[in-house]
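With one protein chain withheld, the remaining protein chains of the complex are depicted in position.
Per-chain numbering from 1; labels A and B assigned in written order.
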Amino acid sequence: MSAFVQSATRRPVLMSARIWLALLIFAGFAALPLIAALTDDPFLMLIGTRILAYAIAAMALDLILGYGAMVSFGHAAYLGFGAYAVAILNSYGVTDLLVHILFAVLLSAVFAAITGAISLRTRGVYFIMITLAFGQMAYFFFVSLSAYGGDDGTPLQSRSTLFGRDALESDLVMFYVALALLIALFAVATRIVGSRFGRVLIGTRENPVRMEAIGLSPFRYQLTAFVISGCMTSVAGVILANQAEFVSPAFMSWHRSGELIVMVVLGGIGNLTGAIGGAVVALLLEDWLAMLTEHWRLLFGVFLILMVLYSPHGITGALERLKGARK
Amino acid sequence: MTTRTKLLASTFAVLSTTLPAGAQELPSASDGVLKIGLVYTLSGPAAALGSQARDGFMLAVNQIKEVGGMPTEIIIVDDEQRPDLAADKARELVARDQVDFVVGPIFSNILGAIHKPVTETGTILISTNAGTSSYAGAECNENFFVTSYQNDQNHEVMGAYAEKQGYQNVFLMAPNYQAGKDSLNGFKHSYTGGVAGEVFTELGQLDFSSELAQIAAFQPDALFTFMPGGMGVNLVKQYSQAGLTSIPFLSAFTVDETTLPATQDAALGLMGGANWAPDMDNAANKAFVDGYLAAYDAVPGTYAMQAYDAAQLIDSAVRAVGGDLSDRAALRAALHKAEFDSPRGDFSFGKNNFPIQDFYLVKAEKRDDGKFQTAIVEKIFDDYKDNYADQCPM
Partner (left out) sequence: MTNLFILQLLNGAQLGVLLFLIAAGLTLVFGIMDVINLAHGVLYMIGAYLIATFAALTGSFWAGLLLMLPAALVVGLVIERLVIRPLYARSHLDQVLATFGLVMIVNEGVKMLWGTSPLSVPMPELLNGSIPLIGPLQYPVYRLAIIAAGLAVAAGLYVVVNHTRIGMLLRAGASNREMVSALGVDIGKLFSLVFALGALLACFAGAIVAPILSVDTGMGESVLILTFVVVVIGGIGSIRGAFLGALLVAVVDTLGRTFGPIVLRSVMEPAAAGQTGRMLAPMLVYILMAVILFARPQGLFGQRTS
């Protein structure tokens, strides 16, 4: 079990350094619309919103993957729940963003509670595969949902409304709403990790037997974390649907779950900031390489392998070593 | 763009890696350059379809030289068969690159994702393959043109053929997704006989042995199937291996020039419905097929032909308006006239901007040069209009 997670959150000092790094990333995001305005390139905001959505999903996954050693290979299902919450409620004339998020979170909480309770009977690779199984079941359910286009998905007539106003139709507002959600959820996640709950969760990762010995049930803590993570991911789905103005089961395929894991591991697991950074780097790199060559996957693959071989703790690990070297 | 913003742009391009190198130097819509964005699936299992469409489009561009009599810039994008990504890339083409036309995609779900972002800005979207029913009917759009067909039509062709043959007992099989369901409905639209069995296979299914066993057990008058891409290759190979070739094989998007190189002899004699075949005898088709063979050493399929026509369509319309791309109404009217020689012969647009064209029964055959192609057997529909055009308010 512990083989999965070798980079633990080591010292509290570093934790605060990572929060500073996260704030730096948020500041960079906040300045993006300025850059977009100066360069007369409003499209940047759309890319930015997409990256923000994936950053939320990756951070949510890191909460259980990094802190609880629960490698969920079915997390894209929650992206889908969020996206379909928007599509389904919209088709019934309910367009408010907050209601969409609430519905997405409820849906995800129920699904995560049921599948999590079953999945947590297993460990390690078995856990990976059983979460994949549930993710695939959700995927095929939406594929067969003809009312919402089945496999083809369905375009949204309009974006969600904010307090009865169609403010999100502006890409700028959409972007800042997504950024606000990321920052809020980051704050929540940081609080969770630093709380007693978080410490018990880390304890279950390091040594579940000891946790039981001191009278704590690892299962309850792990399941709660699993549900929280699923709910957070669904918020990303709500953003993604609004950004693309389109919803399809493609959001929930296992490829997407795999990409989320890649983002988290690439960034460095178990520190939340890494997952956000991983999402940013992975998506920007993909965009950039795709512009250079049709065969960008080759280069991306080489990059991933080199990262693993030469930077064991992902991007955050590399940054820390840089910092250490300078001292 | 003024020099000052250009300077700023290059400064900030360093800060923001998302900016493509030199993107800001690109001329905008009004300065005498025709800009076209191609959105095709160029990676993953379906890459062969997108590559063919791209090649078909580029062949026309190379033959015409200056499309619309203007300097032409073409931006090719891979949608990776991912709708969310495709929506982003389409917006990028429209907002950042400020293209005049977006051409593509292959798949209906990608079309659903890019339709709104492109058309709502007034940019012209030309689909060279996907022809979803909603966009043919109630949601038709003045900025949306289709050079392929409405999705149901090829299936209707096969239904009409089965009807004409007097089949009473046809076995139906399609993948379990929206296009698969639409396909069987399209077939039944023009076929009134009995159905021996109706099977939905898994999307991406590799092995059809269990379905073939059922067909063998039922011994139907014919099989109708819709199995695009790799699924079709597998089905065709296994169909002939299972010794079922005595049962007529009717299909749509299953036996075509993208799958024939892989199925080869196994597909000989299998039938499909199409709006064109490489062996059609007209000057425009000869120029197209010979040009494609010379450039890519492969027989073109409908994906290439329809993209080729999209380039011809753009060329004809831009020439008609004398290169004035700012008057969209005039441009749309010129496009609607469709004044170009299509390799498929008769071609015009209905009021929903979907084609009115002939449809044929085609059969796989071996060419004299050893390559494989589909060939026309007989014409099934003449000047055929789709069933949704009447619902279009345009």
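List of remarks:
By our rule, contacts are C-beta pairs under 8 Å (C-beta built on N, C-alpha and C of every residue); 3 or more make two chains touch, one makes a residue touch a chain.
The shown structure was predicted, so the numbers you read here are calculated from the model rather than taken from an experiment.
Among B:Gly122, B:Pro261 or B:Gly322, the one in contact with the hidden chain is B:Pro261.
When the omitted chain is restored, the residue from A:Phe81, A:Phe134 or A:Tyr176 that touches it is A:Phe134.
For subunit A, the residues touching the chain absent from view are 1, 3-6, 65, 71, 118, 121-126, 129-130, 132-134, 136-137, 140-141, 143-144, 254, 258, 261-262, 265-266, 269, 295, 297-298, 300-305, 307-309, 312. Contact between subunit B and the absent chain runs through residues 42-48, 51, 176, 198, 200-204, 206-207, 209-210, 213-214, 216-217, 219, 230-231, 233-234, 237-238, 241-243, 258-259, 261-264, 298.
We take it that only the chains that are shown with their structure count from here on.
Centre-to-centre separation of subunit A and subunit B, using mean CA positions: 35 Å. Note for the complex: subunit B touches subunit A at residues 1, 5, 8-9, 12-13, 15-21, 23-24, 42-43, 78, 81-84, 87-88, 91-92, 95-96, 108-109, 112-113, 115-117, 132, 176-179, 181, 203.
Of all residues in subunit A, only 32, 35, 38-44, 46-47, 50, 143-144, 146, 149-155, 240, 243-246, 248, 250-251, 284, 287-288, 290-291, 294, 297 touch subunit B in the complex they form.
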